[in-house]
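Only a single protein chain was left out; the remaining protein chains are all shown in position.
Order of writing sets the chain letters: A and B. Residues in each chain are counted from 1.
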Amino acid sequence: MGCIQSFRQLCDYPKNTNVHISFPAVCFVWQTAMIILFGIFVRYNEESDSHWSEYKKAKNLSDIDNDFYFRYPSFQDVHVMIFIGFGFLMTFLKRYSFGAVGFNFLIAAFGIQWALLMQGWFHSMDAEGKIRIGVENMINADFCVASCLIAYGAVLGKVSAVQLLVLTLFGVTLFAVDEYIIISLIHAKDAGGSMSIHTFGAYYGLCISWMLYRPNLNQSSRLQGSVYHSDVFAMIGTLFLWMFWPSFNSAIANHGDGQHRAVINTYLSLASTVLTCMAISSLFNKHGKLDMVHIQNSTLAGGVAVGTAAEFMLTPYGALIVGFCCGIISTLGYIYLTPFMEKHLKIQDTCGIHNLHAMPGLIGGIVGAITAASASKSVYGEEGLINTFDFVGKYKDVVPTQQGGLQAAGLSVALCFGVGGGVLVGFILRLPIWGDPADDNCFDDEPYWELPEDEEVVTPVLQYNNHMQNKDVAESHFTMEQT
Amino acid sequence: MGCIQSFRQLCDYPKNTNVHISFPAVCFVWQTAMIILFGIFVRYNEESDSHWSEYKKAKNLSDIDNDFYFRYPSFQDVHVMIFIGFGFLMTFLKRYSFGAVGFNFLIAAFGIQWALLMQGWFHSMDAEGKIRIGVENMINADFCVASCLIAYGAVLGKVSAVQLLVLTLFGVTLFAVDEYIIISLIHAKDAGGSMSIHTFGAYYGLCISWMLYRPNLNQSSRLQGSVYHSDVFAMIGTLFLWMFWPSFNSAIANHGDGQHRAVINTYLSLASTVLTCMAISSLFNKHGKLDMVHIQNSTLAGGVAVGTAAEFMLTPYGALIVGFCCGIISTLGYIYLTPFMEKHLKIQDTCGIHNLHAMPGLIGGIVGAITAASASKSVYGEEGLINTFDFVGKYKDVVPTQQGGLQAAGLSVALCFGVGGGVLVGFILRLPIWGDPADDNCFDDEPYWELPEDEEVVTPVLQYNNHMQNKDVAESHFTMEQT
Partner (left out) sequence: MGCIQSFRQLCDYPKNTNVHISFPAVCFVWQTAMIILFGIFVRYNEESDSHWSEYKKAKNLSDIDNDFYFRYPSFQDVHVMIFIGFGFLMTFLKRYSFGAVGFNFLIAAFGIQWALLMQGWFHSMDAEGKIRIGVENMINADFCVASCLIAYGAVLGKVSAVQLLVLTLFGVTLFAVDEYIIISLIHAKDAGGSMSIHTFGAYYGLCISWMLYRPNLNQSSRLQGSVYHSDVFAMIGTLFLWMFWPSFNSAIANHGDGQHRAVINTYLSLASTVLTCMAISSLFNKHGKLDMVHIQNSTLAGGVAVGTAAEFMLTPYGALIVGFCCGIISTLGYIYLTPFMEKHLKIQDTCGIHNLHAMPGLIGGIVGAITAASASKSVYGEEGLINTFDFVGKYKDVVPTQQGGLQAAGLSVALCFGVGGGVLVGFILRLPIWGDPADDNCFDDEPYWELPEDEEVVTPVLQYNNHMQNKDVAESHFTMEQT
């Protein structure tokens, strides 16, 4: 802590938000690197290569058996969640919509390329050392990027595009290692990524935000709120996330009943969350009114929390119970925890990802462990149990109770990687070279985006109405000059 | 009528929009009830249960034969229509976007759970008294909710969230009974729900609105219009409804040609509607200008009107003709009927659902009856006729002309359920306990939503410009510079 403090002092200096050289340089160099690495490593897999026609004959398959037709519709739904869902969910700030959608777009586009490589090295290498990609790799790349977009939610409005690219570079790398340990080494199941995506991503972002703590952030408090239409834009993000979450949790589940069941569980959990979220939002408001922040975020907690258990026999009412609890916990988090964390833990969490991803992610990991531990042949059926938990090869002797333990182990790993990685990357991002905005310039598109002229109007007028009581000519002159 | 009048007087009292206790209470109690009922009744069906692997072996199927792969893409399209389509279509009001999207979200999330139970009891009970759910049940639940969201359109801005939940509870119940009679008892076909969804939902909502008639609604006329951007938001809803309507009408149609044909018919009918809708909108405007209200709503009428006949051999040009007529009728409805109904029938129809759902729904039922009655082996083919109209089991002797009669009977049932149910529920919703807004407070998010601070800015400025009589130079400078 001491050293962190001193390090913080070290980094407090007048900010320079100019990324005129650094940003284009990073983009070009990294994109060129991607091309070279793809050239060396990445090839089509047997289902996307033109040798498919011979492959399918050899295996006696027909075109419809191509994994493409099992997964592509889900992939596109996930793709919408990544770019529209996360992007618009973050547009709620009155003056940071360009940054929310635009930077989300940027880091997702870079992240999926890097993820294809990182995940490929761990999971899809063939004998010749080539990464063979198909639709499932694309889904996993989107998943991987999701964890970085979650982290972005914590630092939204307080970092530069260059910092976000660094956050993504390390985030994807950590994710791939993290996922490899959880899925391949520990043999935990995590179809919807409650552990590897949400828990990891959320703590990764929260720790970065803690490292980047800004004591004087209130200087830009005028920009921390929403406006009527920015809240409506954010609902576009919320609803696309909410609607397509069943696709997210089922996208890489087993063909057949696995995907089918994952969809049903997620659909039900999310429906239940909406009611309890709105109930708490109204109950804890002094006039019984609903708060858009809760509706935009906490209604999604149920989807996070069934991520791991989605393909298990959670039962429909089990899914409803999970959603019920998460709607309550997540909304209460926004009401009590977020202010507490900012005040006492020095964690400034712009989008409240602790309530939307961290807590529900942990719950999801625990629910997954319990559901796995309580699995039985009578419920799953002989074969069903083996298929669902992949009790084959060297894992053929694993029993459900053990699997429960493995799930718990996986959750701890995700948590450690999130916290450790976040602190590490946070350190790096404090270096005075990234062009992050000054405290009074946060949550503002102005430093990084060419803004439409007539927007300039807004600010002075706001200040005008807020700060000035008695009509004062000097003041109004000031306004005029601004305009 | 007399008793209704007196009942109305009875209910005219100073409004209290505080739902601080009632709203959370209803949400918690009902959601808890859902969990209990799901625990007792709802289980996975053979395609979403982990016994699928054994089931498919027994039936000699492969994973791709799982109904999930036939219907999930359509389900997601329908899901988008329910939450984005209906939600954003209703955001056109300048100050009721939160209520439009938010309450739509709430009642849909509750409704789909209740619908899974109600429809399950009627259609999906197995020998052990369990409801077995799969993707088709989820589609039907979304359909069921659609009828309540249609009804919401009639009372938009004039009711509280609690009233909407009551409207949905009864609406879903009535829908399930209605649907059971139409589909199972009468054996009418209604793939796209022209009768069971649109006709029922529309008259259900219109009768509720009639029961809740507000003689002094003009007190909130200042809020009844749209603003430029709220109209653009509404177009998001319109377009997603328009684009995905083919999925709506084909989602539960027969595998293979049934779904394929339903898509083509809906696609064509909707295309044709757009042109006649715009033509009428321009023709009846004194400067030949287009009216956004018509574009947002009447362009969808063609999808409603081919709902029943979508999977029949309507022929492509038949679909175009249906769309052609509906575009005209629906648009004329907005121009002449809606004002007439408000003035003379005391029916205040905020979104004009009578023009978008009621009339096209009736047309759809009639088109379905005619198309069915004129079906023949020569057109459908021996097997095709049997598959399309399900002339099997105890219905194997039904002939097309009889089927036409059954379709007509189904339409009448839907109509009766809508009117009867609407009057009944309207009575209940007039009770002075639901926290509905006062007449001068309608179409306003303020009573039920925490609004962003700076919205306060807008209002005073507007009021300021409206109410101020004596011009003051300093003041006017102030105004100018703001602009």
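One rule holds in what follows: contacts are C-beta pairs under 8 Å (C-beta built on N, C-alpha and C of every residue); 3 or more make two chains touch, one makes a residue touch a chain.
Everything numeric in this text was worked out from a predicted model, so none of it was measured.
The omitted chain makes contact with just one of the residues B:275, B:345 or B:398: B:275.
Checked against the full complex, the candidates B:82, B:176, B:195 or B:295 give a single residue touching the omitted chain, namely B:295. Within the set A:158, A:189, A:214 or A:229, the residue that contacts the chain not displayed is A:229. Interface with the hidden chain, as seen from chain A, comprises residues 18-21, 23-24, 27-28, 30-32, 34-36, 38-39, 42-44, 47-54, 56, 62-64, 66, 68-69, 72-73, 76, 79-80, 83-84, 87-88, 91, 95, 97-98, 101-102, 105-106, 109-110, 112-113, 133-135, 138, 161, 229, 233, 236, 447-455.
Touching residues on chain B toward the chain that is not drawn are 64-65, 69-70, 73-74, 77, 94, 225-232, 235-236, 239-240, 242-244, 246-247, 255-257, 259-261, 263-264, 267-268, 270-272, 274-276, 278-280, 282-283, 285, 287-292, 295, 299, 313, 315-317, 320-321, 324, 379-385, 387-388, 462, 465-466, 468, 471, 473, 476-477, 479-480, 483.
In this section, only the chains that are shown with their structure count from here on.
The centroid of the Cα atoms in chain A and the matching centroid in chain B are 33 Å apart.
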